[in-house]
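One protein chain is absent from this view; the other protein chains keep their places.
For chain A:
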Amino acid sequence: MFPLRGCGRQIAASFTKRQFPLARFSGDSAAPGIPHFDVVVIGGGHAGTEAAAAAARCGSRTLLLTHRVDTIGQMSCNPSFGGIGKGHLMREVDALDGLCSRICDQSGVHYKVLNRRKGPAVWGLRAQIDRKLYKQNMQKEILNTPLLTVQEGAVEDLILAEPEPGHTGKCRVRGVVLVDGSKVYADSVILTTGTFLRGMIVIGLEMHPAGRLGDQPSIGLAQTLEKLGFVVGRLKTGTPPRIAKESINFSILNKQTPDNPPIPFSFINETVWIKPEDQLPCYLTHTNPRVDEIVLENLHLNSHVKETTRGPRYCPSIESKVLRFPNRVHQVWLEPEGVDSDLIYPQGLSVTLPAELQEKMITCIRGLEKAKMIQPGYGVQYDYLDPRQITPSLETHLVQRLFFAGQINGTTGYEEAAAQGVIAGINASLRVRHKPPFVVSRTEGYIGVLIDDLTTLGTNEPYRMFTSRAEFRLSLRPDNADSRLTFRGYNEAGCVSQQRYERASWMKSSIQECISMLKSIEFSSSKWKKLIPEASISTDKSVPVRALDVLKYEEVDMELLAKAIPEPLKKYTECRELAERLKIEATYESVLFHQQQEIKNIQRDEALQLPKDLDYLTLRGVSLSSEVREKLHFSRPQTIGAASRIPGVTPAAVINLLRFVRTAQQRPVAATESPKTGQCLCDTEKLEEQQL
């Protein structure tokens, strides 16, 4: 059992947060008549829980359908959240008032910020999470969310109806049919089925259908989607074996200690639930040539590795590491699964060998000589839907009001799933209320990068977030996710609580105020040198130096600056987060200035909307090659910006589209105005020469 201390806190937290826990748990029994919800979410994983909670936060009556209530919030692979890039996504999910960051602050056992020495733009918040606590806390949150109902049941089919006019799509989803034949009507449906679509588990040469070890796959739903004409692909992933904690000799291994104090994931938390000294350590060990031998000798017993299905390059099994990088030693992190768990998760040892060989392999690793394997590693193969079939709001092109989020779109990772979940939940809800979609641009957040990459480029391997994918990495930082997204979430989607909104507003205005203050304080460099002797301020220039420029020095922080100039800077050091964020803003100030310009240019492209109902294949009056037509038809970009990012869409094609958009925009104007006017104006300009 987990410590009472932690438990008491979480309960208190969830009760103070929600004054009226309206949610009910209706179980399997269907209500008389056919139930009707605004939004139905299928799947209770990381995408599903975020989607359901977000839809409910936006004010939609929401139903979460899951195979088993007790697996809601299950972390089916690694016992950790966050990391580099992934931590960025979590901060953005949190900025939209999503769940996972807050739950992680209640459930972590080892918090560590990665990349501490590499600059705040690429800090990676990460934590080892207690699986059981996470699940409990998540279930408590979900079951106490107002407007959200949870029901057990497997979905077999979709209820479809005639399409709404004015939107693309050949039909419209009206609800779902469960395995027992009962129906639930819904105005929007979100599919977050993870690896369950025709999921297949592989250990050695054995294969059997399952979405996750011990869970049934969804086959009927997969067939429905295929019949509707969705392009389906197949991906594979894997998970390592679990090892008994007491059978490991930790004393001879490298120990990794967590941060003290731990840094919380959520903007609204000052601290995490666990005392710094109670955190659990991780240990590091390595593979050796004997591991390579076992893998190489038994390839014939390993169908997962032989399969041609694409696996991730960056979450590789030990087999593919051995095959691709022979004669090397690979890291294995031994991670705790929880405070009271007897299991250790050997990260880096994802394997699909037959179980007995897995055990043999484990025991030749240092520190694991006597290790007992409790559960073998296994591979999963599953269907995913080509994400170019969905819009940036995650609604499908084919079926109106049907949304996809999570692994079904070809991503990997809890954080990627959670990020899509929030966006799908918000948009499903906005769709019901006939409001414009909530789209995060790639200039605004990693969420935008993730969804833009998926919807314009597609993917043929499980997609994982890296900071290198973000062009505007220096602008999209973990520290400023709230100022990028919280206001939009509050104003446009209504998914953000008042309390969070006010906090973000205060923070933003404080930063702006202090930055302009720091810009206005100017002294000669020699005076600065006297004021802050700790800093190596160069005195070779005679121009006055701004306090903001002094703050850029590595060794200067707000504390030091405020010590030198208490008035008016002292008050900005009272909030630690504010002081830290000011330092970060100063660090990147000069580069951000240039980046903002480029961001504006991109946003100009993004503002040019392409009509949704454009039939690219038959479109007349626009000269496009058939290859370009095919590509536009499949991806259905929503803006000129997105169209220009599709590989193979040429500049000329984009200009043609641009012209088309302008014509479409000018149509209402043309009706009232004489078309001659525009022509005349242009004629005078023509005199100035036609030139490119």
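Just so we're on the same page, a contact is a pair of C-beta atoms (placed from the backbone, for glycine too) under 8 Å apart; a residue touches a chain by one contact, two chains touch by 3 or more; residues count from 1.
Everything that follows uses one rule, which is that contacts and distances are computed from a predicted model.
The complex includes a chain that is not drawn, and of the options "GTP binding protein 3, mitochondrial", "Autophagy-related protein 101", "AP-3 complex subunit beta" or "PRELI domain containing 3A" the UniProt name matching it is "GTP binding protein 3, mitochondrial".
For the chain missing from the display, the contacting residue among A:160, A:244 or A:474 is A:474, taking the whole complex into account. The hidden chain makes contact, of the residues A:35, A:108, A:264 or A:316, with A:316. Touching the missing chain, out of A:151, A:192 or A:587, is residue A:587. For the chain left out of this panel, the touching residue among A:93, A:109, A:122 or A:614 is A:122. The chain omitted from view is touched by exactly one of A:257, A:271, A:288 or A:331, namely A:331. Mapped onto chain A, contacts with the missing chain fall at residues 78, 83-85, 114-115, 118-122, 124, 312-316, 321, 324-325, 328-331, 333, 347-348, 350, 466-469, 471, 473-474, 554, 587-591, 593-594, 596-598, 601-602, 604-605, 623, 640-641, 644-645, 647, 649-656, 658-659, 662-663, 666, 678-679, 681-682, 685-686, 688-689, 691-692.
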